[in-house]
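A single protein chain has been removed from this complex, and every other one stays in its place.
Moving on to chain A:
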Amino acid sequence: MVKPCWKPSVEGDGSRRGGDGSRRGGDPSGRSEGLMWYKDIGSHASGEFSMAVIQANNLLEDQSQLESGQLSSLKSGPYGTFIGLYDGHGGPETSRFVNENMFLNLKKLASEHQEMSANVIKKAFLATEEEFLSLVKEQWLTKPQIASVGSCCLVGVICGGLLYVANAGDSRVVLGRADRAARGVTAIQLSTEHNASIDSVRDELRSLHPHDPQIVVLKHKVWRVKGLIQVSRSIGDAYLKKSEFNREPLLAKFRLPEPFSKPILSPEPSIFIHKLNPKDQFLIFASDGLWEHLSNQEAVDIVHSCPKNGIARRLVKAALRVAAKKREMRYSDLKKIDRGVRRHFHDDITVIVVFLNLPLMNRSSSRSSTFSIRGGGGIPTPTKS
């Protein structure tokens, strides 16, 4: 477990400039190396963070953002850190759209309500969904495939000593909490996932659709909603939200045999509010690509025992080592596999590690700066030559 820490501290990071936190760890907007994008270390309103993304799909479907500063358009309004992690499926369109619009919607709603709350975050999800479905409607005739694209959305907001976690889909956030008795850090999962592989999710779907025996189907040893999709909540996936998008010219493999009156998937997030405690050391936000290879405790142990600088990249590498082992090959050889084909070895993986510094959180002098970063650097699809 601690093995990845024995490696020399992360390479390719020579241009550390110190001083301004946002510039530490190289380029403020991150760096790319082959299919990997990373921002080894930076500062947010209440501590430091580290981000890394590895691409597996032909077009990167994972999108992510970290916004630090004002969380509304009011000067007196809520201040803190916003983390968004959007794991797209069927294409990159929805996750890109959410990456552009979720935070804007949240800011707008927080200004209207003059506060940050679970209700504001939920409304931001629903507003983003509504906007995306209008986009699908606009493009339906020219680009019907957009109806089959969707995205899981995980949002974390650190504000006023509280952490709000809102999740629709199967990304996950895990808290690392100092445990004096065990002389280590304990992993506490804060997000609720909506994957049909979980019993309670299947039960929920069956109770919502009591007349549909085919609501969840086991396919390739994996539970899928209508035999098509593993998650039960998402933004997008218009073809499973409105019957009008489940007909020709949509590809036959996405079309259901019968029209439906009630949406099959839901965009509503499960929201959890956590009061931050001085023992809370860090949060690991990651798409399911990481969690299929690392357990919560394994990930927390790596973050606890290794330097902060480059920690997200270290987690991604630890997951890739496991992925390589599962496919009976070496990690060094996995790196030779091109994007697209890589999907057979692992999924797109995004990791954002957010360190929590409570004293900093309460200091009002740090309120002056704002900072914004996008996973992948906002550059469309890094290409491999």
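Here is the rule we use: contacts are C-beta pairs under 8 Å (C-beta built on N, C-alpha and C of every residue); 3 or more make two chains touch, one makes a residue touch a chain; residues count from 1.
Definition applied: contacts and distances are computed from a predicted model.
Peer 1: What name does the UniProt record list for the absent chain among "Squalene synthase", "Pyruvate kinase", "Small auxin up regulated protein" or "Exosome complex exonuclease RRP44"?
Peer 2: "Small auxin up regulated protein"
Peer 1: Looking beyond the chains shown, say which of A:L85, A:V120 or A:I337 touches the absent one.
Peer 2: Only one listed residue reaches the unshown chain, and that is A:I337.
Peer 1: In the complete complex, which positions of chain A touch the hidden chain?
Peer 2: Those residues of chain A that touch the unshown chain are 219-222, 292, 325-330, 332-333, 336-338, 340-341, 343-344, 347.
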